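Only one protein chain is missing; all other protein chains are in place.
Letters are used for the chains, namely A and B, taken in the order the chains are written, and counting of residues starts over at 1 for each.
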């Protein structure tokens, strides 16, 4: 089973900018295509003051940094050229939904979605929405935000909606959730999102490797029960090292891919190809990661 | 408006060493020249025990690490070859002036300046002093240190003196200074330094982008009032990321350059070309930063 989707991260919130331009992105899409990537997901349209395109609607709510290049257009163009599906990631204020004002976050994103549908909705590669607000444990407000946003997205443009939540696991949290508690909470969450979200791709880096299979099985089972398709977001960066975040050890990538395959997800995506697995990456160990990946997947 | 000056950082206090030798530095000076850099500024002659040359005067006060290469000579030679102006950065003990003993810091640097003037003063490229002790808020001792040092420097070799202070801004400090307070304090500081310092190049990375224009206008206005020329130190490294310090996102560089141009500074310098913007940089994203920089400045 190969990785056939990748996030696109050029907002540079915690991952350093590669400083790529049009030519470098085109070259990287060629490399994605070469290893069979057919799906690209914009990690978010914007984060706080940073935007991927000069959005009229967002400007009503926030003061953006200057936008010099329309990355949505650039990514759509490349996705079209390479025959890929593009998922549009919504905006994350980094603020309202963390401060109890999910309705504001929702309002901003509803307007954004309308603008985006109007501006890019007819583009051939525009095949999905990515609800970028990351869920983890049961939280009524966050659930309302994502649920209501998905309904709105469906009404604006009825294409598949993807989410990529994370497990509150021991690799990142001092008070990790138990498997039982996780199952109970995600049963509730999926119940609320059933019929709204189409695809779930759990991140896999917060869970201890030896617990990953159990958590992944529960996630798959619950998603099945609520009619949601399961992908896996096999993270290609390493966590928990003195330098965060660098390309992952190929052995850790393989371990996680094997688990995802074992529990039966239908597709593997990764965060993300361009920094961590690409022969064009600014990190040389990414070049070797791709070599190892090609070897063990016989690509 | 282009960046026409850069600091030279080879003391490796918080920026990792590139481990360049004579050949690599010569190659990098060629690249500097190619994009129009005409001014190079030694960040400091030494920091704590690390020295850029085997200084007899400093050895009276500190126990230096072994010095294997005369970087001052090397940088002067390259600056001469490339027709650039070289500014000599003074010594920072990292100690005395932080511990209430500015007079000791002053004494050390007076002796150093004499030695340097004698040793390198006739070199063609030796065109300025850089008073390397970074000012920020009003502090009588620091002000005395820089003021008295500048008078001494002028008497030793009467060439322009540059300082590169920073704003106590919210990107770095939990209790940032207000614009009004900054204006009041720098009015005092510039009053004290008027006639002593010739050029001020404020660092621009500590200020929130949306406040940068206001702070920069105040800085420019005050410097004008006190007869000090304004340059801008447009930092080419990113702050506030999990990995400190890597090449800046080209969009952030452009934003800051545009602000500097808008408020009317006469020259843009950067900290610093060789790690963060050079095609020879040990960081691949620096290579792409230069490509973007060339694009947006039409170089």
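Operating definition for what follows: a residue touches a chain if its C-beta (ideal position, glycine included) is under 8 Å from a C-beta of that chain, and two chains touch if they have at least 3 such contacts.
Here the structure is a predicted model, which is why all the values come from computation and not from measurement.
Of the candidate positions B:188, B:244 or B:266, contact with the unshown chain belongs to B:244. Along subunit A, the points of touch with the absent chain fall at residues 209-210, 238, 241-243, 246-252, 254-255, 258, 283-286, 288-289, 291-292, 295-296.
Listed here are the subunit B residues that touch the chain not shown: 12, 14, 16-21, 24, 49, 63, 65-66, 68, 243-245, 282-284.
Assume only the chains that are shown with their structure count from here on.
We define each chain's centre as the mean of its Cα atoms; on that basis subunit A and subunit B are separated by 41 Å.
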